[in-house]
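Left out: one protein chain. Kept in place: all the others.
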Amino acid sequence: MTAAVRARRPVRALLVVIALAILGVFPLVFSNPTTTTIAFYALIFMVSASAWNMFSGSSGYIALGHAVYFGCGAYALSLLANHLGVAAGWPVFALVPVAGIVAGLVAIPTGLIALRARRHTFVVITIAWMFIFQLAASNLGFTGGTSGLQPPTPLWGIDTYNRNFYYVAAVVLVLTVVLTWVVRRSRFGLQLLTIRDDEERARGLGVRVVRVKLIAFVLSAIPVGMAGAMYAYFLGQIFPQFAFDPLFDLSIALMAFIGGLGTLAGPLLGALVLESLQQYFTVQYGASQAYLIIYGVLFLVVVLLLPRGVIPSVEELIGRWRTRSAGSDAGPEEPGRTGDVVKAAGVR
Amino acid sequence: MNSTALAKAVVDGILTGGVYALMAAGLTLIFGVMDIINIAQGALIVLGAYMSYVLSVHLGIDLFLGLFITIPAFFVLGVGIEWAFMRRLRDQDRAAMSILVTYAVAIIIEGLLSVIFGVNFVQLHASYTDSTFHILGFYLPYIYVFGFLLALVLLGAMYYLLYHTHFGRGVRGSLQNRTAAELIGVNVNRVRALSVGLGVAVTAAGGMVFGATNAFNPSSGYDLISRLLSIVILAGLGSIGGALIAALFMVTLEDVVAVLWSPVWATLVYYASLIVVLSFRPNGLFGKAAVRAQ
Partner (left out) sequence: MRRSGWMWSCATVVAIAGLLAGCGGSSNSSSSASGASSNTASTSSASGSGAATGSPVVIGSSLSLSGDFSADGQAFERGYQLWASDINKAGGLLGHPVKLDIVSDASSPAQVVTNYQKLISSDHAKLVFGPFSTLLTVPASKVVNRYGYAFVEGAGGAPAAFGNGLHNIFDVSLPVIDNLVPFAKWVASLPASERPKTAAYATSDDPFTQPQIPLAQQIMQAAGIKTVYNKVFPAEVTDYAPIASAVASSEAEAVVLGSVDVPTVSAFVHAFIQQHYNPKVFIATAGPDQGGDFVKAVGGAANAEGIMYPNGWYPGYANAASQKLVSEYVAKYGGSPSDVNADVAEGYSVGQAVAQAVAATHSLDNAKIISYLHSGQTLNSVQGPVKFDAKGENGAAAAFVFQWQKGQQVQVLPTGASGSKPPVYPKPNWGS
C-alpha cells in the first residue's frame, strides 16, 4: 500500500464520523415536517441505491428489476401486520427485517433464473420479473388486487411520526452501508469485481461464479425489501403500480451511476442529491410543463460531464493534486488487477 | 370459447405483431450494433406519432405519404443523437451508461412534447383508419394490414442493407470486433452513426402506425418500451428477421391467452414466456453465440 493511501485513512474515518453525526442530529436541527419527509425518502433511496450498487456496481450486471424486492417487502409488511393484528406504532417496525428476509427469499429463484443469462439479456429478464410481479399483485385476491393494502396507521403526531420513521430508516441505512463495506473488503467482494472485469477468466481461476453472483444478488435484495416495507408503512397505503414501479428501478440505477458506480459513498451521494432535488423540484416547479425538460437536461449534463460519477471524479482529482504536490505515484487504486484476481481465487 | 374468437385472436395477433415488429426494428439494430439499450425508443415512437400528427392535421398530408418527410427527418435525428450522446460513451461501460443517457433523452422528449402539444390524448385519423378488408368472414382493418406490409418492406430493406451491401458488412464487422473492423478499413464511427440513423428512421414509421392504432399523449412511451425490449431480446440482438418472428409470436400468444383465459393473465404470460424461452436459449431465438466484448 502506498504512503498516499495510508495517509487517506484518518481522513476517511473523520468523514465517516462527521456523516454519522449529521445523520443523527439532522431531524432535530431541521425539524420542518417537509424537510424530514424528504429526508426520509432520501434515506429510503440511499438504502436502495447502496444495496443495488453492492450487486450491480461490483458485478457489472445491471439489474433493472429491484422493484420486485421493494414491492415484496412492502406487501410482506402490510400482509403480516394486518393478518397478525400487529398494533400500530413501534411494533410494526419489527416486521421490517422480516420483510427484508422475504425479499431475499424471493430473490433466490428470480435471481437464479436471471443470472443464467448474459448481461443484456439479464437486464431484460429483471425487467420482465418486475412486470410479472406487478401484474400478479394487481390480480391476486390476497394482495388486495388493484385496491392494494393498507398497513395499520400509527397514531403519532406530525413531528414524532416523521422523526420515528427517519431514525428507523437511518438505522437500516447504517446497517446497509456496513454490509456493503464488509462485502467490498472481503474476498467475496474481490471475486465479484473480477467477475465484472472478465467473467471467463475469473471462472478459469477457480472463482465459483454462479454462487458468488447469486449470493450478491440476494444480499442486495434484502435492504431493498426493508426499504419497501418502511415506505409502505410510512405512506399508509400500497398499490401494485407504486410498489412495483419501473421508475424506481431506473432511479436507483441513476443514483448509483451519478454518485459513482462501484464506490461505497457514490450511491449515497447520488440518492441524497437526486431524491431531494426531485422532490424539491416537483413541489416548486412541477406545475410548469418545462419541469421535465429541465430535469432531463440536468441529467444529461451531469452524466456526460461526469461519466464515472461524482466520487470517482473527485478521487481522481485529489489523486492528481497529490501527484503534483508529492511528486510520487499516488494514482487511485485500480480494482481488478491480476494480483487481486489471484488473491480472490484463493491462490497464494 | 368459440373457435371464431380464437381464430380472430390469432389474426389480430399477427397483424398487431407486425406493428410491434416495426417499432422494435430500430431498437434491435441499435442494440445489436451499438451495444446500447435505447430506453428512448418509446419516446421516439411517440415523437414520430406526433410528427405524423402535425403533418396530417396541420398540413393535410396523408399519413403514409408523410413518411417521406418523417423518415429522413428521423434519420438526421438519429445521426445527431449518436454524435452528440452515444459517441461520448466509453466502450467499457457502454451498455450501462446507455441506459442513463437514453433515459434522460426520453424525459427530454416527453417534456418537449408536453410543452408543445399539452397532455391531452390525440390519435391519427385518415379516411381509411376505420375501414376494413372483408376476407373469409374476418374484418381486417386497413391500417393494420398496411402497417404489417410496411413492416415487411422496411424490415426487408434493412435486412438487404445489412447482408447484401458493403455498408452492411461494415456494420456487422463492427458488431463482431471493433478493432478488427478498423484494421480492415471500416470507418467505425461513421458506420455507427449511420446505423443509429437508420434505426431511428425506421422508428418514424413505427410511430405513425402506432399513432394510427392507439390514442397517445406524451407519456405513452413508457408502456411500450418494456414490450419492445422483450421482443428484441427474445429475438436475439441484431436479428432483424428474428424481431419480426418474435413480435408475431409474443403478441399472438398474448392475444390467444387473452381470449382463452383472461387479458390480465395474458400480459403476465407474455413476460413469463420470455423468461422461459431465455432459460433455454439465453441468446434469444436467433441470437448468435457469445460475442466477445470490445
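Lettered A and B in written order, each chain numbered from 1.
Rule of thumb we're sticking to: contacts are C-beta pairs under 8 Å (C-beta built on N, C-alpha and C of every residue); 3 or more make two chains touch, one makes a residue touch a chain.
This structure is a prediction, so every number in the text was calculated from the model and none was measured.
Participant: Touch as defined at the start, partner being the missing chain; which of A:A19, A:I113, A:L205 or A:L277 qualifies?
Facilitator: Touching the chain that is not displayed is residue A:L277.
Participant: Spell out the interface residues on subunit B facing the chain that's missing from view.
Facilitator: Residues 2, 4-5, 8-9, 12-13, 16, 114, 119-123, 125, 129-132, 139, 141, 144, 213-216, 219, 223-224, 227, 251, 254-255, 258-259, 262-264, 267 of subunit B touch the chain absent from view.
Participant: Considering the whole complex, not just the chains shown, which residues of subunit A touch the missing one?
Facilitator: Output for subunit A: 30-35, 37-38, 41, 135, 138-139, 145-148, 150, 153, 156-158, 161-162, 231, 234-237, 239, 241-242, 269, 272-273, 276-277, 279-280, 282-289, 291-292, 302, 305-306, 310, 313-314, 316-317, 320.
We adopt the following convention: only the chains that are shown with their structure count from here on.
Participant: Per the centroid of Cα atoms for each chain, what is the distance between subunit A and subunit B, given in Å?
Facilitator: So the centroids are 32 Å from each other.
Participant: Note which residues of subunit A are touching subunit B in the complex, please.
Facilitator: Spelled out, the residues of subunit A in touch with subunit B are 60, 62, 64, 113, 116-121, 123-125, 127-129, 131-132, 135-136, 138-139, 246, 250, 253-254, 257, 261, 289-297, 299-300, 303-304, 307.
Participant: Inside the complex, what are the residues of subunit B that reach subunit A?
Facilitator: Per the touch definition, subunit B meets subunit A at residues 31, 35, 37, 39, 85, 88-90, 93, 95-97, 99-101, 103-108, 110-112, 114-115, 222, 226, 229-230, 232-233, 237, 264-265, 267-268, 271-272, 274-275, 278-279, 282-284, 290.
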